[in-house]
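Attaching a single structure in structure tokens format; questions to follow.
With one protein chain withheld, the remaining protein chains of the complex are depicted in position.
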Amino acid sequence: MTFTQKLLKLDRRWIYLMVAICIIVPVIVTFRVPIQVTPETKGVYDKIESLPKDSTILLSLDYDPSSMPELYPMTLAILDHIFTLNRDKGRGLKVVAVTLWPTGPGLGVSAFAAMEDKFGTNLVKRGRDYAFLGYIPGGYAVVIGLGQDLKRISPTDYWGTPTSQEPIFEHLNSIRDVAYMVELAAGATVETWITYGSKPYGFPMGAGVTAVSAAGYYPYYNSKQITGLMGGLKGAAEYEKLANVQGNAVPGMRAQALLHFVLVIVVIVVNVLFIVERSKGGK
Amino acid sequence: MPLNEVLGIWCGVGLTLFIFTFLYKDNPFYRFAEHLYVGVSAAYWMDILYWNSIKPKVVDAIVPPLGLERHLIAIIPAILGFFVILRLMPSLTWLSRITFAFLIGAGSGIGIPQVISAIFLPQLSATLNPINKEGFKLAEPAHSAWAGIWGWLGAPSPAQIILLAGVFSVVFFFFFSVEHKGVVGNISVVGIYFIMISFGAQFGYTVMARISLLIGRMQYLMQVGNSRQVFYASTILFVLVIVFMILYEVMAARRPTTPEPGESA
Partner (left out) sequence: MTFWKKKFPIALAFICGVVMFFRFFSPSHLADQTLTEFSDWDIIISAVASFLGIFSLLHNHYTKLRRKVPGWGYSIVVYVGFTVMALAGFLFKVDTKANLYKDGLVGVFMRMTLHGSPPPTEGVTTIVNPFNWIFMNFMVSLGATMFALLAFYIASAAFRAFRAKTREATVLLIAALLVMVGRVPLWDFLNTAFSPVSSWIMNNPNMAAQRGIIFGIVLSQIALSLRIIFGIERTYMGGGD
């Protein structure tokens, strides 16, 4: 077997080692990578920036721990942005969160706990500044139900407090009354929210999705059914840059960039060798 | 750092390393972690379902706490849900058909007009939008002149042509009622190339997605798990796992070979 043939049939564990090195090195050695903010991410940011005073924002945290590295930094960056606007510009924006995924509640609770730690409970008070409805099973039926009668569909919040007793729901009878919605999705729930939520109940929405599914949502961005689209860790890093948040996404981009670059070089080299072998008549 | 947090991080790091041992090969550490995940996830789901849905919407509706009204009608959907659980008993499986007929029939009836109005028509409208100035950017003033000329001619811009060609050739490709020969075949081939570009772009994004997940874990192992406050849990456990894997390999090599059918949760 020639060297080229051996290289083309390399044991996969050498590739695993290469991946591990490319991920570990940037954690130890810091270097700058360019993060250019795309119009897709800016669409979400600009919309939140421009919301009128005392608006309510709906967040749907439809992801689980397996998508946490991409979507949890987005959640924190968006919440940080909202509560910073409240603190620095007195916007009085409120957040109502829900999740259609069973493993979403734990992450949602952690995100709000992180905001309480950062901004203090004077600024981030449960029931007044934010509410978390927890997990409601049923998919599209939940979206429809929240659009019809929120307090009927979710009589209590995640912690068991009746929604009828919380000040945040005093003027919020359904999601028709929200000013903007951000859907953070690991699956196909963006279409669910567009079809059964945004269109019939008339509120604008943006989406933050895993990079796996990001390519499929460009038609909705093009048709302006979503104001913005954040895709994967890059989208989270862009939002952190816009909102000036110190999160995990920007540092993560170093490893992303290095491994991408190495993979591209490897794939190009392998294909060149493959074409050379094929032209020689080898396998 | 509180003891419970230190203990928690040690457990998290240990389980993370157990899962990573699968990269070498299937082994008892991975199997243990995998089965633990299955058990804990099932119970988590059950707990969340009970406290977030069943208690407020069924239990409290039938036996309300003080100050709340009774809504006995909640019994009907609870019974319909119970019919689905009866699928575990072969003689009573047929009862679940009533529930499925209700859910899927009603869902189909809701879905048809909703999907047409919310997805089909807006997407069609965006496709046939005559002038798409944003799709093809030249430097100014050439761009305005270009858009102006195309607009005056009433013709779609180059970007719009690409969009129309792409959408309709892909739709043609997925139309299998007519054989893909002749004109239809040629249009389908154009569709295939558009799909290949899209799948290539999707693959590029997928690589980014999968790497992100690994980056998250490495950040946890190297920053959270390897700090002094948790007594360098990642380093110690990494060494221990390597040692135990070597011992396992040595013991496996000494054991007489018998076929071991793989069983997973």
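Per-chain residue numbering starts at 1, and chain names A and B are given in the order in which the chains are listed.
As a convention for this text, contacts are C-beta pairs under 8 Å (C-beta built on N, C-alpha and C of every residue); 3 or more make two chains touch, one makes a residue touch a chain.
Just so you know, these numbers come straight off a predicted model, no measurement behind them.
Novice: Among the options B:Met1, B:Ile98 or B:Val243, which residue touches the chain absent from this view?
Specialist: Residue touching the absent chain, from the options given: B:Ile98.
Novice: Write down which of A:Val27, A:Val44 or A:Met68 is the residue touching the left-out chain.
Specialist: Residue touching the absent chain, from the options given: A:Met68.
Novice: Pick out the residues on subunit B that sit against the missing chain.
Specialist: 2, 4, 8-9, 11-13, 15-16, 19-20, 22-23, 31-54, 57-58, 74, 76-78, 80-82, 84-85, 87-88, 90, 93-94, 96-116, 119-120, 123-124, 126-127, 135, 159, 162-163, 165-171, 173-174, 191-208, 210-211, 213-214, 216-217, 220, 260-261, 263-265
Novice: By the contact criterion defined above, which parts of subunit A meet the unshown chain? Give residue numbers in ascending order.
Specialist: 10, 12, 15-16, 18-19, 23, 33-34, 36, 38, 64-69, 103, 105-107, 109-110, 113, 136-139, 141-142, 144-145, 148-149, 152-153, 158-160, 215-219, 222, 234, 253, 256-261, 263-264, 266-268, 270-271, 274-275
We adopt the following convention: only the chains that are shown with their structure count from here on.
Novice: Would you mind writing out the residues of subunit A in touch with subunit B in their complex?
Specialist: By the definition above, subunit A touches subunit B via 13, 16, 19, 23-24, 27-28, 66-70, 102-103, 105-106, 134-137, 140-141, 144, 154-156, 158, 160, 162, 191, 194-196, 198-200, 210-212, 214-216, 219, 222-225, 231-234, 248, 251-252, 255-256, 259-260, 263.
Novice: Quick check: in the complex, which residue numbers of subunit B touch subunit A?
Specialist: Listed in rising order, the residues are 23-24, 41, 44-45, 48-49, 51-53, 56-57, 60, 68, 107, 110-111, 114-115, 117-119, 122-123, 125-126, 198, 201-202, 205-219, 222-223.
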